[in-house]
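Left out: one protein chain. Kept in place: all the others.
So, chain A:
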Amino acid sequence: MNLHIDDHKNGDSSILKLSGEIDAYTAPRLKEHLLNLIEENKEVQVDMQQVNYMDSTGLGVFISALKTSKEVDKTFKLINLQDNVYRLFNITGLNEVIDIENTVRGGM
């Protein structure tokens, strides 16, 4: 019941790899980390492959991230979401506003 946050820098873009659960307990730390990363990088991808649980607190974090990325003119996207996590974006309609890429890109 924790969230592991790990970022990999690659030039002026960054990949944030998350592993664990995003809820009211873990979201504040994720939010701080993610918003800083967006300020500092041109592009941030959040790899959600190892996130097996998320609720609306996670949606809140990504809404903030989207707002920040628009303000500072940066790119922010979510990749590799598990079905149960993607479903929440779908139900709430947030998949229409947040850039989500669900296929694993080759050549990592």
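The working rule: a contact is a pair of C-beta atoms (placed from the backbone, for glycine too) under 8 Å apart; a residue touches a chain by one contact, two chains touch by 3 or more; residues count from 1.
As a convention for this text, contacts and distances are computed from a predicted model.
Chain not shown in the complex: UniProt lists it as "Serine-protein kinase RsbW", one of "Serine-protein kinase RsbW", "Sugar ABC transporter permease", "Succinate dehydrogenase / fumarate reductase iron-sulfur subunit" or "Cytochrome bc1 complex cytochrome b subunit". In the full complex, chain A contacts the hidden chain through residues 1, 21, 23-25, 53, 55-57, 59-60, 84, 87-88, 91-92.
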